[in-house]
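Missing here is one protein chain; the remaining ones are kept as they sit in the complex.
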Amino acid sequence: MSLEARLSLRRPGFLLDAALSLPERGVTTVFGPSGSGKTTLLRCLAGLERPAGELALGGEYWQRDGYFLPAHRRRVGMVFQDGRLFPHLTVRGNLRFAMRRAGCEEAAMDAPVALMGIERLLARRPDTLSGGEVQRVAVARALLSQPRLLLLDEPLAAVDARRKQEILPFLERLTRELALPVVHVSHSLDEVIRLADRLVLMDEGRVVASGGVTEMFSRLDLPLAQREDVGAVLEAHAPRPLPGYHLTEATVAGQKLLLPGESAEPGERLRVRIRARDVSLTLKPPSETSILNVLPGRITEVVERPDAPGQRLVRVAVGDAALLSWVSRLSAERLALAPGQAVYAQVKAVALA
Amino acid sequence: MSLEARLSLRRPGFLLDAALSLPERGVTTVFGPSGSGKTTLLRCLAGLERPAGELALGGEYWQRDGYFLPAHRRRVGMVFQDGRLFPHLTVRGNLRFAMRRAGCEEAAMDAPVALMGIERLLARRPDTLSGGEVQRVAVARALLSQPRLLLLDEPLAAVDARRKQEILPFLERLTRELALPVVHVSHSLDEVIRLADRLVLMDEGRVVASGGVTEMFSRLDLPLAQREDVGAVLEAHAPRPLPGYHLTEATVAGQKLLLPGESAEPGERLRVRIRARDVSLTLKPPSETSILNVLPGRITEVVERPDAPGQRLVRVAVGDAALLSWVSRLSAERLALAPGQAVYAQVKAVALA
Amino acid sequence: MTDPDLAALWVTLKLATVTTIVLLVLGTPLAWWLAHTRNRLRPLAEALTALPLVLPPTVLGFYLLITLGANGPVGQLLNALGAQPLAFTFAGLVVGSVIYSLPFVVQPLRDAFAAVGHGPLEAAASLGAGPWDRFFTVAVPLARRGFVTAITLGFAHTVGEFGVVLMIGGNIPGETQVLSIAIYDHVEVLEYGRAHLLSGGLLLFSLILLTVVYATNRRSRVVGS
Amino acid sequence: MTDPDLAALWVTLKLATVTTIVLLVLGTPLAWWLAHTRNRLRPLAEALTALPLVLPPTVLGFYLLITLGANGPVGQLLNALGAQPLAFTFAGLVVGSVIYSLPFVVQPLRDAFAAVGHGPLEAAASLGAGPWDRFFTVAVPLARRGFVTAITLGFAHTVGEFGVVLMIGGNIPGETQVLSIAIYDHVEVLEYGRAHLLSGGLLLFSLILLTVVYATNRRSRVVGS
Partner (left out) sequence: PKGIAGEVRVAVASNFLGAVHQLVPVFEARSGDTVTVSAGSTGKLYAQISQGAPFDVFLAADARRPRLLEEQGLALPDSRFTYARGQLALWRGGGALPARPWDALVEPGVRFVSIANPRTAPYGEAARQALEAAGLWDRVRGRLVMGENIAQTYQYVATGNAQVGLVALAQVHDAPPESRWLVPQRLYAPIDQQAVRLTAADAGARFLSFLRGAEARRMIAAFGYGLPGGDS
C-alpha cells in the first residue's frame, strides 16, 4: 500500500506544494521549521483539506480530478498536534469511539493503554488531563482505529523523556510490524532516529529533500548537517549478543562494532546512529582506552560548518559506508586532516544507544 | 525578589504538596514525568488555583492564611502549555493586550517579535497559526507583560530545533539580565542546560529533589542519572577566546579546557555540560587524537545503571569538581576501573556546545 | 380543575410536546446549515428564521388563518388534494406554534453548533465516523447546552403561546383550546379564582420541570462509551 | 401610514430599544452568574428566568397589573416613595417587556459565557487584566455570537410583543400604543388593507435590519488592538 501524492493548497500567504512517494510500509518523518506546512500536509493526506492534485494509497485513488474520498472513509489514524480528545467522553469513551468504528474487540484496548501508561486515566474527563496525558491518550486512540495510514503530528512533544523511552521502542516495533505507511512529524532527532526509515525535509510549503534516513544523514549539503546532533545512520547486520556484558557485536560497514544492549535477535537488522559529535579521530590506533569501537577508515570530505566556523565536519569512508565526525578546526589543523588520509575513528559503545 | 512557597492542592486522585524556595533571580527548571504536577504547580504560583499554604515573592505575601492575591495583581508572565492566545484578537492584538496592561510602549514589541520570528504573523488570527507559531507568540506575549515572575510551561515543545537554537540564547540572556525568578517546565535537557540555574525534580505531586544544576547533575542517586543524556554540569571561569579557531579556553575544575565558540567575554562565567556519554577514559595520555581536552583525574565512584545493566557510570574527581563518564562494563573490566584509580578523561571540544 | 380545564391542560402538553419535537426535527438541520454554510444568502436565511418574532402573534395567526383557512392558498391546495384544511385543527395549531417558536429553537442551536467548531468533527472523521455518525455522537452531545436552551425556550414558549393558537385554533374545547386560552377566558369572565389556580399550577409545574431539567443538565454529561 | 400608526411605530422602536438595553444591563450579569456559579440553587434560578415564558402574555400582564396597581405591593411601595404608579406609562411597558423577554436574553448569553470557558480568562488574568477588564475585553467579545442572538431575540420579541404591553400599557396613543397593537386593531375592525400595509412594512424593515446584523456578525470580528 504505497502512498503517492502530489498536492497543492493555497492559503493567504502560504502555498503548500508537495509531492510524496512513500513505500508501502515504514515510517516517514516530516521534518522542517515551524510553519513550513507539516501539519497542513498531514491534513491533506487525512482528507481534512481539499488540496488540488492527486493522492493514492496502494494504487487506490483517494483523490483525483473531481473525485475526493472523504476523511471518514480513508481510515487514517491521526494524532493531532493539539490532541483533540472528545471533551464529552471519558478517556475510555474516546478509545471506544475509535474501536467501535474500527470493529475492534474491547480487549484490544489493553495493550495500548498499558503501553501509554493511561490505565489510571480511563474514567477521567479530558479536561482534567495534563498535557502529556492528553497526547498519550491521543496516540492510543489513533492506534485503536486500525488505520491503513498512520499520521502522527508531534505525538510525543509533551511527553517526558522517560516515558518517551518506553513508547518509542513500541512504536518502532509496531510500525515495523504493521504493513502500513506511517507519516510522522517531529522536531526531535531522537524520534527520527528511532522511528524513521525515510525523511522528508520541508521548508515554506515545499519538499526540500527526501530520501532514506541513512542517505539523508550522510549528506553534508542539507540543513540536517547544520544541526548540532548531525550524524551518520548505518545499518548493522548479523548481531551477536555478548551475554553478561549487555553488549551486542554487529557488522557495520564491514567492521565489527560493539553496541549496547542485547535485545537484538540474530539475523535481525539494526539501525545505528553514530553522531558526528561522538566520533573522534586518531592517526594511531589508541590503546588502554574505554572506547570499544575503533574503526580504520579514510577521509573523503572535510567541510566547514557555515554556522559554526570553528568546526569541521569530516566524512570518513569505512568499508562501504560513511561516518561523520565533527572536530574542532584546531584539531583538524593539528592532525592535518585532509581527504585521502587514513584515520582511526573511535566511537564509544554507550554513545550508540 | 526571592520566591518562597509551601503549597498543597488536592484533586481527585492527585495531591500536589510542594515546597519551593527560589533565589531572587535565575531560572529554575521543573522536571518530572507527565502528570507529576508541574503545570499544577505553575498554576498555583500564578494564582489560578487556590491551594492551601503560603506563597511570598520578595517578602511580599501573595497568599497566607485567609489572604489571596488574585492572579491579575501578581504580574506573573505565564506561557501556558496550550498557548492560550485570545482567539478574537490578531497576533498583534494579543501582544498589545499584554503591553497595555503592563504600560509598555508600542515599540517594546519589536525586539521579542523579531526574536520569535513572528513579524509576518502580526495581522493573523490565532486559529490560522501553526503549533510552533502559537507557542512563539505566547512567549512574546508573556515577555511583554513586564512580569515580576516568569512561568514558562513547555514553551518551546512545538518549536523546531533551529528556531530553538535562536531563542534559547536570547532567553538565556534575558533571564540573566532580568532581576526576576523564572520557573520553567521542560522535558528537554537541552533547555535545562541552557537555561536552568536550579532544578526541581517532581514526581507524583511532590518535590523529589531540588538544588543547583551542577550539584543535581553530578548526583548519581537521582532519576537524572538514569537518563541517557546524564552528565556533569560545571562552571567554567576566566574564558579566553582563541581567535581564528572559534574556540575558547577556560578553567574548569582547575584545568584548562577548550570550548567551542568564542562568544564569551573575558571574566564571564560560563556553564559547561559534559555528558557522561561524551567522556571516555584512558589509562595513558592519548596522542595524535582529534580530542582536544584530556583531563587527568581519579575515580571516586563506579555505579551500575539499574536500567542498563551492561553499563557503568564512573565518577571522576578532576580538581575540585567531578566528571561523569559512562562506559560499557566490558571496558570497565578490561581497564579494571575502580575507585582510587588514576585515569585520563577525554572530552571532545565540539561535544561541549 | 374542571373538565374543560383538564382538557385544555392535555391539549397544551400535547401541543407543546409535538411542537418541540417538530421544532427539533426541522430546526436542527436548519441550525446546522446556518452554522456551517458559506452561502452568501446565509444572513438572509438567518433573518428569515427570526422574522416570525416581529409580528404580534395574533397578527401572525391572522395571516396563517388566511393562508391555511379553507379559502387560503394552502387550504385550497389541501382541498384539491382531498385533505382537510389545517385551520381549527390540532395539526393547524402545531403548524402555527412551530412557525412562531422557530427562532427560539434555531438560534440557540446555531450558536451551539458554531461553538463546537471543526476540531472535534475532524477528529471523529479521522476515526472513521461518517457525517451522520459524527453529527449524532459528537456535534449533538457537544451542543448539549444549546439543545437544552432550545427545548426549554421552545416548549415554554409554546405553553405560554396564545395569539397564534387562539387565531388559527378557534378556541375549541378539547381540540384546540389550550391552557393559556383557558386562563385568558377565566380572566375575561372575571373568574379570577380559577385563573389564579390555573396560573399558579402552571407556574409551579413549570418551575419544578425546569429546575429538574437544569439540575440534570448541570451534572456532567461525560460518558464512558 | 397615518399619524397614530407613525406614533405607534415610534413608541415601538423606543420600547424595543430601551427594553433591549435594560435586558442587556440586567441579563448580562445574571447570565454570567448562572454560567459560573456553583451555588446549589442555580437550577432554580435558571428555571425562574425561564418562567415568564410559560404564562400567556395577557395573563402575565394581568398579574403585572395586580402587582403594579395602586393596591399591589409594587404600587404601594412606589406610592410610599412618592413615585407614580407604573401602569399605563412607558416605564411600565418597559418593566413588562423586560420581564417577558428576559429568558430570550439570559439563556443565549449564559450558554455563550459557559462556552467561553476559563482558559482565555485565566490567560487574561495572568497578563494583568482585572475582573472587569477581562469581562469586557475577553468574555464579551468571545461571547459575541450569544450577544447577537440575545439582542436579536430580545429586540424582535419586544417589537412583536403584544399581550403584556396591551395589558399594562392601556393603549394610549403616542405613549403606550405600540405597532403590534395598532396592527391588531386594524385586524379587529376589518381594516385588512391597513393591517397588511403595516405588517408588510414591519416585516420588510425587520428583514433588512436582521439581514444587516447577521451579515455584519458574519464578518470576522478579529481586531488588531
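Letters are used for the chains, namely A, B, C and D, taken in the order the chains are written, and counting of residues starts over at 1 for each.
The criterion applied here is as follows: a contact is a pair of C-beta atoms (placed from the backbone, for glycine too) under 8 Å apart; a residue touches a chain by one contact, two chains touch by 3 or more.
Given the structure is predicted, the values throughout are model-derived calculations rather than measurements.
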#### Entry: Neighbouring shown chains of the undisplayed chain, as defined at the top
C, D
### Contacting the left-out chain in the complete assembly, out of D:Leu6, D:Ala83, D:Val189 or D:Ile208
D:Val189
### Query
Looking at D:Ile21, D:Ala45 or D:Ile66, which residue reaches the missing chain?
D:Ile66
## Note on the structure
Among C:Leu6, C:Val25 or C:Ala70, contact with the omitted chain is made only by C:Ala70
### Query
Residues of chain D in contact with the chain that isn't shown?
62, 65-66, 68-72, 75, 84-85, 87-88, 166-168, 170-172, 181, 184-185, 187-190
### Query
If you put the missing chain back, which residues of chain C would it touch?
58, 62, 65-66, 68-72, 75, 85, 87-88, 166-167, 170-174, 177, 185, 187-191
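One rule holds for everything that comes next: only the chains that are shown with their structure count from here on.
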### Query
Measuring centre to centre, with centres taken as mean CA positions, what chain is farthest from chain A?
D
### Summary
The distance between the C-alpha centres of chain A and chain D, rounded to whole Å, is 60
## Note on the structure
Note: chain A residues in touch with at least two other chains are 82
### Query
chain D: which residues touch two or more other chains?
none
### Summary
In contact, pair by pair, are chains A-B, A-C, B-D, C-D
### chain C-touching residues of chain D, taken from the complex the two chains share
42-44, 46-48, 50-51, 53-60, 62-63, 103-104, 107-108, 110-112, 114-115, 145-146, 149, 152-153, 156-157, 159-163, 180-181, 183-184, 187, 195, 199, 202-203, 206-207, 209-215, 217-218
### Message
Going by the contact rule set out above, which residues of chain C touch chain A in the complex?
### Response
119-120, 122-131, 133-134, 137-138, 141-142, 144, 220-225
### Query
In their shared complex, at which residues does chain B touch chain A?
11-13, 32-35, 38-39, 81-82, 120, 128-133, 136, 153-154, 157-165, 187, 189, 223, 226-228, 242, 245-247, 258, 260-262, 277-278, 280-284, 286-292, 308-311, 325-332, 335, 337, 346, 348-351, 353
